[in-house]
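Structure in structure tokens, see below.
Every protein chain except one is present and positioned as in the full complex.
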Amino acid sequence: MNVHNPNSLQSDADQLWSLMEQLFPICRSMTGNGVRNSLRLLRRVAPIEIVEVPSGTEVFDWSVPDEWNVRDAFVKDSTGRRVVDFRVSNLHLVNGSRPVRDTMSWASLRPHLHTLPDQPDLVPYKTCFHKDEWGFCLSQAQFDSIENAAKGPYEVVVDTTVGGGSLTYGEVFLQGETDREVLFSAHICHPSLANDNLSGICIAALLAKHLAGKPRLRYSYRFLFAPATIGAITWLALNQGRLDRIDHGLVLSLLGDRGNSTYKRSRSGSHAIDQAVEHVLAHSEGDYEIRDFEPFGYDERQFCSPGIDLPMGCLMRTPSGEFAEYHTSGDNLGFVDPACLADSYAKCLRVIEIIENDRILMNRKPHCEPRLDRFGLYQSLPSQADARRLQQAVQWVLNLSDGQHSLIEIAARSKMPFALVNDAAGRLEAAGLLGNPK
Amino acid sequence: MNVHNPNSLQSDADQLWSLMEQLFPICRSMTGNGVRNSLRLLRRVAPIEIVEVPSGTEVFDWSVPDEWNVRDAFVKDSTGRRVVDFRVSNLHLVNGSRPVRDTMSWASLRPHLHTLPDQPDLVPYKTCFHKDEWGFCLSQAQFDSIENAAKGPYEVVVDTTVGGGSLTYGEVFLQGETDREVLFSAHICHPSLANDNLSGICIAALLAKHLAGKPRLRYSYRFLFAPATIGAITWLALNQGRLDRIDHGLVLSLLGDRGNSTYKRSRSGSHAIDQAVEHVLAHSEGDYEIRDFEPFGYDERQFCSPGIDLPMGCLMRTPSGEFAEYHTSGDNLGFVDPACLADSYAKCLRVIEIIENDRILMNRKPHCEPRLDRFGLYQSLPSQADARRLQQAVQWVLNLSDGQHSLIEIAARSKMPFALVNDAAGRLEAAGLLGNPK
Partner (left out) sequence: MNVHNPNSLQSDADQLWSLMEQLFPICRSMTGNGVRNSLRLLRRVAPIEIVEVPSGTEVFDWSVPDEWNVRDAFVKDSTGRRVVDFRVSNLHLVNGSRPVRDTMSWASLRPHLHTLPDQPDLVPYKTCFHKDEWGFCLSQAQFDSIENAAKGPYEVVVDTTVGGGSLTYGEVFLQGETDREVLFSAHICHPSLANDNLSGICIAALLAKHLAGKPRLRYSYRFLFAPATIGAITWLALNQGRLDRIDHGLVLSLLGDRGNSTYKRSRSGSHAIDQAVEHVLAHSEGDYEIRDFEPFGYDERQFCSPGIDLPMGCLMRTPSGEFAEYHTSGDNLGFVDPACLADSYAKCLRVIEIIENDRILMNRKPHCEPRLDRFGLYQSLPSQADARRLQQAVQWVLNLSDGQHSLIEIAARSKMPFALVNDAAGRLEAAGLLGNPK
């Protein structure tokens, strides 16, 4: 399969950015209408099934929480002006806040206000799930201005609801020629944060759209759009019997910032997905970083827990917590570079291209070199660099196609691009010199 | 078990030094009363059994030698002055010298006198076991002074005895909860040399004392105080049937000088003792060196011979032959730094702490992360560094407790101190989240 079509990349990049802009304002949370509305928007692009799991459902050591929704939230000063307003930015409300309707002094309000004194112009992103709390986030500048104006008492309204409902996630399943699956997962629970994780959500949706348009896929593909932690746990608990179909997987997050690509390996670090992503990064422009697995981060914590242990890594640019805008209002659309986002998307396509084409072949004439000149595959001294490289790839593939080496392994050992090795393998198959292992 | 009690370290260090001072003057040798008297002194500290093995006993390819003892030895000049005197320093007599009582010229005496011309103020340490020889060691300065005084002839007395007797060694055995053993070995055959090997002897005795005071030990501990080579061979020959109980071991030598710690790995280099010592050195202050096994050095030559092959390494500071004072009168109490000696002792305790606590545990809720917040083991964003580190340790232990990784391996992979990993494991066991493998 040829997954990666350079001609479609620009239109995909445009659509990526359009999705980012549409989804950015929505107030997503662990549950509720924010997630639901986001999935409905994404459904215009990819064939997403929206799944509702009732509150209270037992999922491994956890249970699905009550559903949280928000209509409005604000703090009004004595002049009636909204000095903190959820309608301006959903980050102003601590995500998960319990309902409040009260009038209070500055002294009473103050412990419910959260700022970042060291980044005085940024609004922090905070949550208070599973607790009977409420609060507002604002910039230190805004806080100081309210305090200096001293126009209390303050009317505080948190118009939220918490109660039985459901946890919502989205799932795309694309049937391929086999039931062996590739799983992509992007957390969908963060409100107006662009890199974390609209970037992952939109790339996953575009990948699903792109693959849905392919007439032929070797693998089946599954895309999961679920809230972090509890969403992944819920999906894993409900799909335990099918997890052994998953041959490769990637958690997608933080894919739009201007930093280098970072790949965090699977738990064992030795799966084909590790080889594929590392190959793509090594053969792409720009620096990159490979990190060993550690049990922190995003939903690889669940996918790579010891009883699950899926062959999944995590593709990012700058890792979580390592950029100043992380979990603040600074992680906005301006923080994401459309070119970097598109670059991450293209890298995902190249990973898929490897996964789709990687295979172990058998040299059918393994005793000495076959007469390649009969198939136009050999010149004694090719004068053009391209021809020379292809010929070397042909020789590498023939030499290592002994049933012990996959094409991605041959690419790694020969230090050649996978596409070239795959090209050589295809020509050798066409010539009848390579076949499938018995 | 909590082995390492910082509060007791100072009193242990004081007792270490006091032992050094008491044992330094004794003229130890391969056999005889010097070893016996040293063991009697050590028995005041630790429950040492003194074992006598008769001369002539066959031990593998060797037999136990005759016993050697010394009453006095000197060279008197013609004025009756002792110009070389065993009572001043037992290094003056070549250890193992046969008895002599004679008067002789300078020319006849001279071949029996040994000096270090390149280190003119130091007396060398020399031995002549298994040979019908005798001799004296003295500084080049002393030699020159005698020669210049020219007051011969000289009365030479070496009042030693050689004959059937026994080889003496000391052994401490501390029964633990299991019969699996940890073996410490320190050679006890050197006379007044402080680093080589009073340092190892005194540390072994203090470790034995310290562990004997513990109400509970997982492992049984054995401490061996035996002459180098023949002592270790004798003990191994007499204990062949029990060697397979030994899970970990350390040869202790040269532990008091001011150099960095050096660890010489076991023969395979991949035993738990290697992981434990390397962990302790990596997480201690100061540089250190790890060396691969080689079949030279101290009694690891015997313990790691191919037919014995115990999981034993050797802990030292500056290795033998790599400091100028090695095997000279320069290796005296001034050459040993009490702080360095105490540091070596503390490192041994930390190694024991790892051995006692290292274990393989099983995550009892291995499907996704368990709800750690119910046990106070999880905060979404711990603000304090300590809490954050503990939480990470908890996640590492849960993730790798799959039956394949011991705690010391988890510490190595997570680059965390063993104590922190062990703390996390203990909390998880208490919470019922970790258990023993079946």
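First chain written, first letter: the chains are A and B, and each begins at residue 1.
FYI, contacts are C-beta pairs under 8 Å (C-beta built on N, C-alpha and C of every residue); 3 or more make two chains touch, one makes a residue touch a chain.
Since this is a predicted model, take the numbers as computed values, not measurements.
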Missing-chain contact, candidates A:99, A:269, A:338 or A:366, resolves to A:366
Given A:140, A:161 or A:399, the correct residue touching the omitted chain is A:399
Which of B:236, B:252, B:336 or B:433 touches the missing chain? It is B:236
It is residues of subunit B that touch the chain not shown, namely 60-62, 127, 130, 229, 232-233, 236-237, 240, 267, 294-296, 301-302, 304-309
For subunit A, residues touching the missing partner are 363, 365-371, 373, 380, 392, 395-396, 398-402, 414
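Here is the rule we go by: only the chains that are shown with their structure count from here on.
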CA centroids of subunit A and subunit B: separation to the nearest Å works out as 55
